[in-house]
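Note that one protein chain of the assembly has been removed; the remaining protein chains are unaltered in position.
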Amino acid sequence: MNVVMAAGLAANLTANPFESVTTVTVQIVTLLIGDQEFDSPKTLAAFALGLVLFVITLILNVIALQVVRKYKEQYE
Amino acid sequence: MDRNDFHAIHIWKVLMHKIAKLALLSSAIAVAGAANAARDYIQIVGSSTVYPFATVVAETFGKTTDFKTPIIESTGSGGGMKLFCAGVGENHPDITNASRRIKPSEFEKCQANGVTDIIEVKVGYDGIVLGNYNQSEQLSITRRDLFLALAKHVPNPDGGESLVPNPYMTWKDVNVELPDVEIEVLGPPPTSGTRDAFAELALEGGCKTFDWVKAMKKADKNAYKAACHSVREDGTYIESGENDNLIVQKLRENPKAFGVFGFSFLDQNSDVIQGSLIDGAAPEFENIADGSYPVSRPLYFYAKKAHVGVVPGIREFLNAFTDEAAWGDEGYLTDKGLIPMPDEERAKFGADARALNPMAM
Partner (left out) sequence: MSMKQTEIIKQGLARRYNAERRFRIYGLSAIICGVAFLVFLLGTTFVNGYTAFLQTYIALDITLADSDFDGDATAESIARADYLGIIKRSLREHFPEVTKRRDKSNLYKLVSSGAQYDLRKEVAENPELIGRTTTFWMLADDEVDVYMKGRIDPAVPEKNRRLKDRSIAWIEALKAQDRVERKFNILFFTNGDSREPEQAGILGAVMGSLFAILVTMLLAFPIGVAAAIYLQEFASRNRFTDLIEVNINNLAAVPSIIFGLLGLAIFLNFFNLPRSIPLVGGMVLALMTLPTIIISSRAALAAVPPSIREAALGVGASPVQTVLHHVLPLAMPGMLTGTIIGLAQALGESAPLLVIGMVAFIVDIPGSPLDPGTALPVQIYLWADSPERAFVERTSAAIMVLLLFLVAVNGLIVLLRKKFERRW
């Protein structure tokens, strides 16, 4: 949420960290604060972005869980 | 386990019982409340351009009458219309603000969903400004050049009567007299009434100057609209949400960029941003009022007649908004940057609003 105010809105595809880019959260907020109709492409796009974000975090968490399981020490 | 643990267990049991009772009670209240609550406040949605004016009227209304202060959400003209036309009832907003007139398709949709009697009230005029940071160079541009800079397809620069994807990357490419700066414009998204009005007044105004494009209007209306209203999507025009204030802040951070927003925002931020001259006219109060500044449009709000009497205060709110003290030449809305309508128009719309006359498309 913090990035809404700090990050930009330019939808650029670049690997240069100095270029103005945007983030998923900013796009969701921008899409949803305006239009509220439920089956418009914009709202659905916001939900799709949310789903992508969710899946990415899920994959990261699964990897983390595997790593933890592998190295966990069992006491008692 | 010692005595402290028994004590802890006891406290725990008592606490859980209390919480359970409280939870049950509040959920009962919530369900009953949500089911029975008759909404006693006016709910307004719509344009972010009309938002500053509607909020002032709402606040004054709340302070001077016994009615609750209306709740106003800035959703954009398009979003507001969709919510408004979704139906009649407490779950739907009472009033929607719009920075452009209701479209025939939206009107049809309203009728189809039972929103049959709509009261249309024009509240004043607003200019659309192409602004930039006031420490940067002020731009003077014609509508034709604006069209060439921002449209998705432009007439082929090599001549001939065809449309090609927009190749211009700097203002100088469009017209050698303009500065050699990359084109970067922050503007409203397609749901915004400001965007619709900008496309219709500035872009279409510019593309009409090409005679063969103008001729297309009679031949193929859809192609004409597509040519004149489409904005480029290659990153030079950046959609910045409904929030005009955010655009103003980003202009301060990026002195080379331009922004498209309503005159009231220029007025309220005149110490940070300046407006560009379009077709030679500066975006000033007098120029917009007398029409010499070409990019100006009327602001409206629409109310549901069916909600009058059901939700308390709608009639009184309409009276407050159409009062001379609010929207007149000396009214408090002009302090916020609204350009008032001429006297005859005010009289007409005021009378219609007070009589709750439904509009006809």
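Labels for the chains are A and B, by order of writing; each one numbers its residues from 1.
Note that contacts are C-beta pairs under 8 Å (C-beta built on N, C-alpha and C of every residue); 3 or more make two chains touch, one makes a residue touch a chain.
Keep in mind it's a predicted model, so treat the numbers as computed, not measured.
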Sole contact to the chain not displayed, among B:111, B:134 or B:254: B:134
Touching residues on chain A - with respect to the absent chain: 1, 4-5, 24-25, 28-29, 32-33, 38, 46-47, 50, 53-54, 57-58, 60-62, 64-65, 76
For chain B, residues in touch with the removed chain: 1, 5, 8-9, 11-12, 16, 19-20, 22-23, 26, 30, 33-34, 37, 39, 41, 43, 51-52, 55-56, 58-59, 62-63, 68-69, 71-74, 90-91, 134, 243, 245-246, 248-249, 265, 268-271, 330, 332, 335
